[in-house]
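The complex appears here without one of its protein chains, the remainder shown in place.
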Amino acid sequence: MAQTVFLEAINQAIQEEMRRDESVFILGEDIRRAIYGATADLLSEFGEKRVLDTPLSENGFFGAAIGASLVGMRPVVETLTSFMWVAMDQLISQAAKMRYMFGGQATLPVVFRASMFYGAGSAAHHSDRSYPMFMNMPGIKIIVPSNPADMKGLLKTAIRDDDPTIVFEDGTLFGMRGEVPDNSELPGEELLVPFGEARTVREGTDCTIVAIGGAVNHSIAAADQLAAEGISVEVIDPRTLVPLDKKSILESVEKTGRLVIADPAHKVCSAASEIASIVSEEGFWSLQAPIQKVASEQVHIPYTPSLEKHVYPDAPKIIAAVRRTLES
Amino acid sequence: MAQTVFLEAINQAIQEEMRRDESVFILGEDIRRAIYGATADLLSEFGEKRVLDTPLSENGFFGAAIGASLVGMRPVVETLTSFMWVAMDQLISQAAKMRYMFGGQATLPVVFRASMFYGAGSAAHHSDRSYPMFMNMPGIKIIVPSNPADMKGLLKTAIRDDDPTIVFEDGTLFGMRGEVPDNSELPGEELLVPFGEARTVREGTDCTIVAIGGAVNHSIAAADQLAAEGISVEVIDPRTLVPLDKKSILESVEKTGRLVIADPAHKVCSAASEIASIVSEEGFWSLQAPIQKVASEQVHIPYTPSLEKHVYPDAPKIIAAVRRTLES
Amino acid sequence: MEIDRDILLLMLRRMWMIRNFELKVMEVHSAGEFSGAAHPYIGEEAVAVGACAALEDTDYITGNHRSHGHPIAKGGRVDKAMAELYGRVDGYCKGKGGSMHLADYSIGILGESGILGSSVPVAVGAALAAHIRGDKFVSMAFFGDGASNQGALHESMNLASVWNLPVIFLCENNQYAVTTSYAETVAVDHVSDRASAYNMPGMLVDGQDAIAMYEATSAAVKRARAGEGPTLIEGLTYRFEEHSLGLGRVARGAYRDEAEIAEWRKRDPLDILEKTLISQGIATREECDAINAETVEEVEKATEFARNSPFPEPEDLFEDMWANPIPLP
Partner (left out) sequence: MEIDRDILLLMLRRMWMIRNFELKVMEVHSAGEFSGAAHPYIGEEAVAVGACAALEDTDYITGNHRSHGHPIAKGGRVDKAMAELYGRVDGYCKGKGGSMHLADYSIGILGESGILGSSVPVAVGAALAAHIRGDKFVSMAFFGDGASNQGALHESMNLASVWNLPVIFLCENNQYAVTTSYAETVAVDHVSDRASAYNMPGMLVDGQDAIAMYEATSAAVKRARAGEGPTLIEGLTYRFEEHSLGLGRVARGAYRDEAEIAEWRKRDPLDILEKTLISQGIATREECDAINAETVEEVEKATEFARNSPFPEPEDLFEDMWANPIPLP
């Protein structure tokens, strides 16, 4: 298997899908020259009609992508999470609602790739991790890959899926290397990761950590450290939040009796809140200790590294949370 | 005490605050002629400079309200929740983030009054109940009044508060009558309801219902019915979701051991999810049964009454949830 | 411009269809047969009908809250439209959309939007697809004078212009946004004056005159199909009735002059078209009346159809959310 960088996995997914299906095209700001990296070399292969640099007007071109998807195209939009605020109306009023509102007539195979650039001094305006908000609104599938292979496989699935999808690409992982199978090594000759199937990153018996996006690596680090003390932690990565594989989570909690949720989003009404609420309802009798949410502090993202480093879930915070579940 | 209609309570609050403080002004679409009712007769008293009909451009005039608030005005914006999507950027990037981002230099005493018109055949585009999304993003105080007196008292507090506030006005309550004390009957001669103090609507010992907005009345109805069977239910109305009075909720659950949360918002990542997650962490040892969320189904709001009536929390669903907590 | 007799009669038929549909809607709505907001298109029929007569079934439109005229003008079915207003399973959207969300994907009606300005970028997107694939269809976005102030319009017109897309921006300027007048909210004499800010042609058209609308739109469609890019058309018109039948009906204080209303009512688009057709010998008074009567009949049948159609079943609540369904959370 090839060691592949996260950003390169995005690039491969797009390239393969553009080769496979002529209706796939990409649009966004400065994607021809790939300023964020993921769209490198696609212009030369696919030309100006399928690799479109847009004016700086997200609501307009998100809507254009939505409209194109309604009539048979499969647009892949590049953006940052923080630029989705100006385009929120197209995402909610159109992408999320159209199909239902029109009694199933509308089909919208549109993908929004939204980078989350937190953790690197980007400050409040460029550090959003907004997937919980989109979870609240039905109608959009929500993907948060935690490693290059899932990134590639989930993005390919998203492009083929007939529903609108937002892929939240965790900027803290852009440089991450990981094994991504070559297509030749695969049975169906394609890396396609299904939606709604959590990945058990690591098995364990004492406590379950459900970890999202960039928090998966921190959870693995936490599990490693705890293993050295003889504490056996299971790490589950839901990979997709809509649909959410609650079965895997509930089964794990049934086994371990303890739950920590590590979520880079803001803590209140987070994905962690949702998962905690599901387990407190449907997995209550399995629980032997209070659920622990480890999510971002409920403040904006400060610019200075001396403050920003305290905001997000990290291994020490996750370890402390696991310990709290075991103390009970 | 006077029996006052919910809409009239809004009107009184605005009128009193405009009389008290010259920097208070209102703006929105068709507010001079008060098409939604709440701003009736304010134009004639306060004139065109303080009662502004805006062009149909929410992002623009929300931003204008924000800018005016930065330089000493206290704008009160009228809108519908569903029109906030087009103005999301101003709400999030500016109203919510400015103060922190600028190290405390910016002060934004701006109030957004957002009507939630669900439950009356308004369909997917006009029936949003989006407060959970705003709870996820720090920086805006979130109010959801459940009766005329709270509506008046909380809106007055919001107008005086120096932080940005969204008051989610539950359209199912617009015609509700309730006692609103005349100012002359009040000690400070003003009805001001503080933020962050839940109201115990009804005391009980067997199960706690935390109910939000329009779900409060349904919970009272449920409690009445259950009382007839000898089941004693405590109903708590948080009134403000940011700040959230978690102490009152935890104390109630400590007493009853059981929790149902009734929330008109979509179920996933709802206020109900958040409250469940808090109690499953901080009130875990009080719980004698799984927490029950009763929130809106995770679908869009269908137009037809035959479907819409199944979407939201109502007394039968709440009763069933309470029973489930007691069966355990 | 020489216009086909068939097209002229089709326009007259569709205008009567809209008129009679709306009259029926007002009647049954006030009788309480269904509730929810509904925004009558009476007085503005020539705008949508003239514009849509220049389109093919394979062309696309998007619309707004004032939403019955556009689909009927594009050839939509009144029975399915009426059933939708009644919230029934045989409605266009199986009762899920209602008045403000009619759509017929089989003939290019991509849907009406209750959020104003919001469906304009969507129309641009359909045109983008034509541009990428080299297809020959065009798309058209209807929006009001009020909605012209939305940022979405600016972004859409700019995008369509720089990419040279086959899209027509069709502003129905009825001079009011609910109770707020054009002059109070739009900082330019005519919406169509804004076209120059996007390097596209802007046309100000008499919106009471279906033929004028048809001619202007045909020119724009021709440009679009020839790869010459977008056009902004403003149909100057007037709504004869109140803003809406449901919500927001009751405004305190008059916002339109009785004399102004009376003046505009004199320019009824149906009168204007019929007079032209009769004076030019294209149709007789009797033929015109027959068309009117036939549409009355058709609307009557549509209403019966709607009344007889069942309401959706509770389990339908969970249908139509996803193309590839996922488990309910």
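Chains: A, B and C, in written order; residue numbering restarts at 1 for each.
The rule we apply is simple: a contact is a pair of C-beta atoms (placed from the backbone, for glycine too) under 8 Å apart; a residue touches a chain by one contact, two chains touch by 3 or more.
All figures in this text were calculated on a predicted structure; none of them were measured in a lab.
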Missing-chain contact among A:124, A:180 or A:193 belongs to A:124
Which candidate, B:90, B:122, B:172 or B:325, sits in contact with the chain we can't see? B:90
Full-complex touch with the removed chain, picking from A:6, A:25, A:46 or A:85, is A:85
Residue of A:14, A:34, A:51 or A:111 in touch with the missing chain, whole complex considered: A:34
Contact with the hidden chain (one of A:162, A:254, A:282 or A:297): A:297
Touch list for subunit A against the chain that is not drawn: 29-30, 32-36, 40-41, 53-57, 59-60, 82-83, 85-86, 117, 120-126, 267-268, 297-300, 302-307, 310-311
For subunit B, which positions touch the chain that isn't shown here? 25, 49-50, 52, 54-55, 57, 59-73, 89-90, 93-94, 98-109, 138-139, 141, 161-163, 195-196, 242-244, 246, 278
Residue list for subunit C contacting the dropped chain reads 149-155, 157-158, 161-162, 184-189, 193-194, 196-200
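One rule holds for everything that comes next: only the chains that are shown with their structure count from here on.
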If I average the CA coordinates per chain, which chain comes out farthest from subunit C? A
What whole-number Å value describes the gap between the mean CA coordinates of subunit A and subunit B? 31
Just curious, how far off is subunit C from subunit A if you go by their C-alpha centres, in Å? 40
If a residue has to touch 2 or more other chains to count, which residues of subunit A qualify? 59, 89, 93, 100-101, 138-139, 242
Within subunit C, the set of residues that touch 2 or more other chains is 93, 95-97, 101, 113, 115, 118, 151-152, 321, 329
